[in-house]
Every structure is written in C-alpha cells, then in structure tokens.
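One protein chain is absent from this view; the other protein chains keep their places.
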Amino acid sequence: MAVRIVFLGPLRDLAGVAERDAPAPLDWATLLETVGPQLAEQLREERVHVACAGKVLADKTALLARDGEEVALLPPVSGG
Amino acid sequence: MAVRIVFLGPLRDLAGVAERDAPAPLDWATLLETVGPQLAEQLREERVHVACAGKVLADKTALLARDGEEVALLPPVSGG
Amino acid sequence: MARKSRCCPRSAVARLALSGAADVRLLEAGLSVGEALAAFNAAHPQAGGVASFLGKVRPSAGDSPVKALELTHYEPLTLPGMEHLAEQARKRFALDGVLVWHRIGVLTPGEGIVLVAAAARHRRGALEAVDFLMDHLKSAAWLWKREKRGIGWHWIEPRAEDHAALARWQ
Partner (left out) sequence: MARKSRCCPRSAVARLALSGAADVRLLEAGLSVGEALAAFNAAHPQAGGVASFLGKVRPSAGDSPVKALELTHYEPLTLPGMEHLAEQARKRFALDGVLVWHRIGVLTPGEGIVLVAAAARHRRGALEAVDFLMDHLKSAAWLWKREKRGIGWHWIEPRAEDHAALARWQ
C-alpha cells in the first residue's frame, strides 16, 4: 500500500492530476520533493493547508502519513 | 354631508365603534369635544397621529376637515 | 361605506406573477412562503442573492398561550405606506427586486404574518434590505396588532428595542 495525495482546487490544475500515490510513510520533506518545485512553493505558503486522514493539520510540517492514509492539499477556499 | 371619524387599533375599543360621523367642518377643538374626555386625552399624546383625507397631519392641532372628508385617529402602530 | 369594501388584497396563492421591481401586498388569506419565494427568485434571475424573512404567529407570549392574532389596517394609508417603504429599500440597497407581503385579519399560531424578500447583486445588500424592511414594518407601518390570550384580547405596542432598531437606519 501507499499514501494517496489528493490535489484540490487550483492545485489540481498545477498538478495536472486529481490524485497520485506516493510510498509510505510520507513526511513534509518527502511530500515537497514528491510534488515538485512549483507545487512545493505553493505548499509552503501559509494559506495552503494540509489534511491527513481526514483531519486538517495544525502544523503541516509535522505531516507523517502512514500506509493507506490520504493526504489532501488544500488551497484557499471559496464557497457560497 | 359630514366628516367621518375613523378609530383605529385600541382607540376603536375606547370609542366602542369603528367610525362615526360629525358635522363639517371639524377642527381640532371640535374633534376633542366630539370624541369625549377619555379619547381626547389619548389624542393629545404625542404618539397618537391624526390623518385627514388620506394624509397624516404634521401638526394635528391644525386639523380642518371639510364635508365628505375622513379623519383617522392613529394610535401607535405594531406590524411585522 | 363598509370597511371591508375598501380593502382590495389579493390572494398569495392565486397570483404568482409578481409585479415588477416591487411587489407589495396586503393579504386577507394565507401567505405561502414556498410559492412566493420560488416566484420571486424566478422573477430576478440576474440577482446574485435573495434574502428573505418570514414572521409567524408564535404559539405563546411569555407564559400565556396565544390563541389568535388580529391585524387591523387603514386602507388609505397602509398599502401606500408599504409601497413607499419598499421603494425606499429598493433605492437605498440598490435592489433588483423587493417583495413585501403582510397579512391582515385574524391569524392562528404558526401562520405567516409577514414575508419580505430582497434580490440584490451582493448578499450584504439583500440581507440589510430585509433587516431595514422588517424594522420599519414593525414600528413604522400603519398596522395594529392584538393577541388573544388568557382572558381576552391584548393590543401590542412596539417595544423600546423595536424603536431603537428603527433608529439605526436614520
């Protein structure tokens, strides 16, 4: 098994895919490396959040996704 | 013909009728006399308005209703 | 001239073709909020937002159950006053459309008393217009309300907070 990375909103356009898999475990440094420099730059921005296993991380740099977990990359929202 | 006096809201209860006629012309002093002391006391209160011929009077003491006109006695409102 | 014949309210149910930018009605019979808002919404397809408020007869006032509510109006003033109010709201909040419907007569708990709706480009304007309309209908429209509870009918007067709410707009 692996970790699934899900790209939301404009990050999906940048990634060119809705989701992709990466080897587990996945930490912050490996995530940045995995998604490439352009997305990594976005992820470092304060207004971009990261969720792991259905929970938004208070500190995204503390990410540690295990086998079978899903990591979602969440750019600024706009509903309503 | 005459002037019709229309009682609204709680003033209708006080008057005991919805409307009554009075001889024309009808001025403020005659109105107070016509409606009796209890209603006159109410009419003198600032929050009670008087309309003549479909217009609310800015100064009710300047009332001068002519033949065929309707005078409405308007207590504080409560809609909504 | 009988009081009744001077009143020309239209039924909320029978006519759902809304009239132009401001649809203002005094209704003697039921006020169907679903149909009214569906029609209002359809009449203003270009608006970004539609806000509404429906005021209903509450089942109790304090500890006393309310058996009925009666609303009296004065034909020469009430509807013209409401039309003027709707026009003020339309201009002040740059509305695409406004709806102001008020029941008159005897109502029972759960029935709608008043429905206002505002269609605007942005939500702030629509919500503020509804607030403005309700504050004015509550204490500045020519309507008199009494409740039947306990041993009889009781006239309702605006509370101090209603007057304060109205003063916000001046």
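Each chain carries a letter (A, B and C) given by its place in the written order, and its residues are counted from 1.
Convention: a residue touches a chain if its C-beta (ideal position, glycine included) is under 8 Å from a C-beta of that chain, and two chains touch if they have at least 3 such contacts.
Just so we're clear, the structure is a prediction, and the values are computed from it rather than from any experiment.
By the touch rule given at the top, the unshown chain touches A, C in the complete complex.
Of the candidate positions C:Leu37, C:Ala68 or C:Leu166, contact with the unshown chain belongs to C:Leu37.
Think of the hidden chain as still there; on chain C it touches residues 32-35, 37-39, 41, 45-56, 58-59, 109-110, 112, 121, 123-124, 126-127, 130-131, 134, 165.
Hidden from this view is one chain, which touches chain A at 6, 8-10, 12-13, 18-19, 51, 54, 56, 70, 72, 74-80.
Following the convention adopted for this analysis, only the chains that are shown with their structure count from here on.
Separating the centre of chain A from that of chain C, both taken as means of CA atoms, is a distance of 50 Å.
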